[in-house]
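With one protein chain withheld, the remaining protein chains of the complex are depicted in position.
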Amino acid sequence: MIEHLPVLLVTVPIVAALLILLLGWHDSRFCYPLTLATILFQFAGGIALLIEVMREGTIHYYLGGWAPPLGIEFVIDTFNGYILPIVLLLALATAVYARRSVEKEIKPEKIVSFYVLFQLLVTGLVGMTITGDIFNLYVFLEISSIAAYTLIASSRKPRAYVAALNYLVLGSIAGGFVLLGIGNLYVATGTLNMADLARLLPASYGLATVHTAFLLLVIGFSIKVALFPLHLWLPDAYTEAPSAVTVLISTVMAKVSVYAMFRVIFSVFTTAYFVETVPVTELILFIAAVAIVAGAVLAIAQEDLKRMLAYSSVSQVGYIVFALGVANQIALEGGLLHILGHAVMKGCLFMVAGVIIYRLGTSSFSDLKGVAATMPVTCAAFALAGASMIGVPPTIGFASKYYLVLGALEAGHWVYAAVLLAGSLLAVGYIWRFIEVAYFSASSHHEGGDHHPAPGVREAPLSMLVPMVILSILCLVLGIFVDPLMKIVAPAVSLLLGGA
Amino acid sequence: MEAVLEAFLSHYNYGMAIILMMIGLYALIAKQNLVKKLIGLNIFQTAIFLFYISFADVEGGIAPIYLPEGMEAIYVNPLPHVLILTAIVVGVSVTAVGLSLIVRIYEEYGVIDEAGLLKMVKRR
Amino acid sequence: MIGLPPAFIYLLGILFLPFFAGRARKAWTLFAGVVGVVLALGLSPSVPEIVIRVLPGIDTVLLTVDPMREVAGGIFAISGLIVLVYAVYRDLPLVETIGILASIAAAMGVVYAGDFITVFVFWEALALASIAIIWSSRSPGSSAAGYRYILYHIFGGACLLSGIVYTLVSTGSAAIGPVADGPGLLFILVGIGMNAAFIPIHTWLPDAYPKASVVGSVALSIFTTKAAVFLLAGVGGWGVAVAYMGGAMALYGAVFALMQDDLRRLLGYSIISQVGYMVAGIGVGSVAGVDAGLAHMVNDILFKSLLFMAAGAVILRTGSHRLSEMGGLWRTMPLTTLSCIIGGLALAGLPGLNGAVSKGMVIEAAGSVPYLAPILMVAAVITVIYVFRILYLGFFRPAEGTREGLLPKDPPVPMLLAMGATSLLCVAIGLFPHLLTDFLPGGTPAHPFAASYLLESAGIFAVAGVLLALARPLRRSWDGFENDIDALYIRAGRAVVWFSSHPLVEVTDAIGRGIGRVVACFQYVSANPGVAIQIAWRKLALPFVRIFGGRERSAAYEKELAFLRDNYPEVQTNIWGGGYGIIFICIVAFLYFLFSLT
Partner (left out) sequence: MVDVTGLLPAVTVVIPLLAAVMILVSGRHENIRDGFTVAAAVAMLVSVVAMLPSILSGERITISLIPLLPGGDLALRVDAFGMVFALTAAVLWLLNSFYSIGYMRSLKEHAQTRFFFCLAVAIAAAIGIAFSANLVTLLVFYEILTIITYPLVVHVETPEAMAAGRKYLAYLLIGGIFFLAAVILTYILTGTTGFVPGGFLAGSAPPLTLQILFVLFMVGFVKAAWMPLHGWLPAAMVAPTPVSAFLHAVAVVTAGVFGIVRIAGWVYGMDLLASLGLGTLLAVIASFTIITASLFALTEDNLKRRLAYSTVSQLSYILLGVSMLSIAGMTGAMAHIPIHAFLKITLFFVAGAVIVAAGRERISDMKGIGRKMPVTAVMFSAAAIGICGLPPLSGLISKVYLALGAVEGGVPILLIVLIASTVLNAAYFFPIIHTMLLGRPDDERSLDSVSEPPLTMLVPIVLTTVASVLIFFFPSMPFMDLVEIAIGEITGSVIP
């Protein structure tokens, strides 16, 4: 069983999705446990694979027994072995969280299709993570994207349609760019397997075709990860989507896109190419720095919690891409750490936003005065995750920032290190708006204990509370036990820097 | 100049792919009507398909069909064709989703042009 | 005898003071005073030193005895007891009682301290005790005067500390001794000089002493300046500069005393003048000089406190402290008048009273420094004149100041007792100088009845008499001249306050506002950066449009700008249109690479 685990991770959920569809037609109550069970299986599988990879080294799985270059290959090495559990952890948390949230935010008749699409989205992302074939990557990308468009549109809010269409158009352009890039790579080498590509490409590094491919792929993935000037789809999509969907796409999908970008840049083109042949690191650093600042500045100005968090994502993506720009061991360690950290904390924050929408029906700051009095646990979770976002030690956000700055300084990028630090200060600006409103505004000004909560406003239901609290505690726990984590991250980074 | 023209003419199908791509992107950006935008997207994707098919072509090659015993022929590269079949499927799905979204938008707002939509969205 | 630092007796007295009230409190204070005297007189150089090590590296000597300390300690203890007796006449406020006891304790502490750190501690305690005395009188002006007093003394204390530190560093020990030349000398001189009322840092004295209560001013007059003189003698090794400073003080104090109308202010200047004699003596530096200074210190304590006590009695009975409002008191207050005469003549240096003993010694010792003796003699002449003014204007001239129906009588018995005892001491020392001089560390003898000195005294009195006879104004009362250099200091202090309450606060406020504006600007921009940049850019371009565009165009332009501004937060940048530019960039890059394909 374990040797077929890679393919099972993809096929089982597809089957499960069909099953959900069929059973859900019969009775929609089946959907939730089925989804949960599938994702639980996937999560367990992901962990098992990680352990296997850490113990035995890279796993190659030939789909249908066809060896590359003819067949499609699933490869699990330390890098995606690290990403996979993150993806599935967040997916699991979201799945647990989704049930109550979906009841409120999605029309009842759409609930079955929601779970199906949810399942497909996760599957697509898992596929993207573990595949070793670059065209396969594209296919999974499109699968997850289409699922995401529809999931966003499943909200009750009509504006979600516009947001989804917006995302669809930009996402398709991104997909087109990626496809073109893959075509160019194929022209240059005649193979689609990533490992083969990495082997064959150095011979044709000088070719314009390769440059074009690089550019197209980077631009394509930049749109998908919402790197600053290409982030335009993100705020609307995150804001208008149902909360559970927001959690999923903001954490898992964004992270997998980043993974793909890293994978293509490091494992296909190798460090030598993009640091020496096409020296774009300075440019990437610059863009990342702009993204960090601009995203945070835009976030500060928002009047809506969810929208603010969306812009915060723009800023945080900048941190991860920053690591790409520095491209040394320490900074990349920080970058990978931030992939995990940001997934956990942003997941928690969006969950809080979802809970608030669930209870209050709005996430506009002006309506959230003193919400901490009625929802103490939720707001405490926000405070903790927010502290991590700011980078207060000893949270995970601090650890990743520490590594990033360390890496940047080691590479001699003084100014950019300063920008990075300033970015975390700006993070204070937006995180604190909520803290202030929730904890310290006039309507919470009651004598300890005998406040008068608005009717219906109380602490979140347990199924939403638990994943949220776990994620927020994870922010702290991961930050404290960052050293064991580095035992996984460090080899992953060495792998990236050492080539495929 | 001669050489450039020569080069361009010899790769005219790539040129056409680029031109198509630009047309598609132009439509995406400049057209106010959402359906026309989607058509632009389709044109863009078609251009990519064309690009793939072009580089798969081998001068004098024939379709990679299994030939009777003893016959020899130069095949065009079959892999890009296979890939592009997948891509076409993706393109169709995207178009379908996009169109259904436009239908919903029309139901909700009663407009399918961008400017009007912005106005409607803001009003709500 | 027990080797206990006498200061501790008084401190113990303070410690238990809050538990007594009324008569019991008075009895307790008197008891403490008596024990103090007994202890102080019993100490002899054979008593072992008490050394404790509180701070790492610094030996703290709480008790050490030598002849000089015996003299000073004895006189402080005795005069302290006298003050306490004097104070019995009424229930003093608790704070004032504490202040008086603390003053005695601090002065005793300074005297018996064997190292600079201990001296410094008691030095500062003396200032605190004094301020307690001044403030507890609650008389008008006492709060401001007390405030100024403490500022001067804290400044002086800090200077003293700085000087001490120099000795510590240069000698490696805190033992009391001369300070090496350099900034340290200056610091320590200012430090001691502040308490000794050197010119021009003397102004606290005439400023604060008149504001204290009747008892308070007696206590104040004894300790602060004399403790400083003692320390000056103890440190030793001074140059002639200090001697001349003494001369200057003697003259300056005398002249200003002459110009006063407020009795206690006059006596305050008189203290400066007399301290000048002591400083001159110590500044001369010879054994005889130091002995003379110490002797004069003892005598000045006696006759000056006597005068202050008499003044206090007068103020108590008449309610007036201005010479111009007194007069004819000898009829109704004979005993007070007698004390005042004894004190005054002692101050003036009449042979047979104690002032003459030491004044002669000082002038004799000053002979070794050019011009010093003549200066002191001139001061002595002026002293005679103002003593005459006190006696004449206050007691002997026809009563015009006292109102009908108010017949001041002699003060209560405790006061009389205290004054009597002091008078007795004055007379005793005056007649038998060896009572004092035998105790002096150098053993310098005094010979007030030697012919040369009698001649000298006669000369001084004669000159003073002639002047008084010739210049009638000297015999008249006048409105006191109450300005001194402190007007300058006060102005400087006010300038500091003004500076910190106006320019400083305003500047910081302005900086704060500026930062606030920057933050506000940042917030404004971040609300909608695209449009904000548009507004900024358009505003920059506005002048050019005005110049180069037509009237209509610029009007339209301004209208647009105003619209943008008015609807600022709502005006969103067109998101779809914003994507335009980005996609355009993609296309350009794309084309570039595609065409480089060939």
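As written, the chains take the letters A, B and C, and residue 1 is the first residue of each chain.
The definition used in the following text is that a contact is a pair of C-beta atoms (placed from the backbone, for glycine too) under 8 Å apart; a residue touches a chain by one contact, two chains touch by 3 or more.
Computed from a predicted structure; not experimentally measured.
Peer 1: Under the definition given at the start, what are the shown partners of the omitted chain?
Peer 2: Taking every chain of the complex into account, the missing one touches A, C.
Peer 1: Pick from C:Ser452, C:Ser500 or C:Asn567: which residue touches the chain that isn't shown?
Peer 2: In the full complex, the listed residue that touches the missing chain is C:Ser500.
Peer 1: One chain is left out of this view; which of C:Gly146, C:Gly268 or C:Gly394 touches it in the full complex?
Peer 2: The one listed residue touching the chain not shown is C:Gly146.
Peer 1: Which of A:Val53, A:Ile330 or A:Leu474 sits in contact with the chain that's absent?
Peer 2: The single option touching the absent chain is A:Ile330.
Peer 1: Among A:Ala203, A:Leu283 or A:Leu425, choose the residue that contacts the chain missing from this document, as touch is defined above.
Peer 2: Touching the chain that is not displayed is residue A:Leu425.
Peer 1: For review purposes, identify every residue of chain C that touches the missing chain, sorted by number.
Peer 2: Residues in contact with the chain left out: 54-57, 95, 117, 120-122, 124-125, 127-128, 131, 135-136, 138, 143, 146-147, 150-151, 154-155, 157-159, 161-162, 165-166, 168-169, 172, 183-184, 187, 493, 496-497, 499-501, 504-505, 508, 511-512.
Peer 1: Quickly run down the residues of chain A that touch the omitted chain.
Peer 2: Given the touch definition above, chain A has residues 330, 387, 390, 392-394, 398-399, 401-403, 405-406, 409-410, 417-418, 421-422, 424-425, 428, 432, 436, 439-442, 444-449, 480-483 touching the missing chain.
To be clear about the criterion, only the chains that are shown with their structure count from here on.
Peer 1: By number of C-beta pairs in contact, which chain pair leads?
Peer 2: A-B
Peer 1: Mean of the CA atoms for each chain, then the mean for all of them together: which chain is nearest?
Peer 2: A
Peer 1: Please tell me the distance, in whole Å, between the geometric centres of chain B and chain C computed from their C-alpha atoms.
Peer 2: Going by mean C-alpha positions, chain B sits 96 Å from chain C.
Peer 1: For chain A and chain C, what's the span in angstrom between their mean Cα positions?
Peer 2: 74
Peer 1: Going by the contact rule already set, what residues in chain A reach two or more other chains?
Peer 2: Where chain A meets two or more other chains at a single residue, that happens at 173.
Peer 1: Could you check chain C for residues that touch two or more other chains and list them?
Peer 2: If we look for residues of chain C contacting two or more partner chains, we find 576, 579, 583, 590, 594, 597.
Peer 1: Spell out the part of chain A that touches chain C in their complex, as residue ranges.
Peer 2: 166, 170, 173, 177, 208-209, 211-212, 215-216, 219, 229-230, 232, 236, 294, 297-298, 300-301
Peer 1: Mind listing the chain B positions that touch chain A in their complex?
Peer 2: Chain B reaches chain A through residues 25, 28, 34, 37-38, 41, 44-45, 48, 51-52, 55, 79-80, 83, 86-87, 90, 93-94, 97-98, 101-102, 104-105, 108-109, 117, 121, 124.
Peer 1: Touching chain A in the complex: which residues of chain C?
Peer 2: 523, 525-529, 575-576, 578-579, 582-583, 585-586, 589-590, 593-594, 596-597
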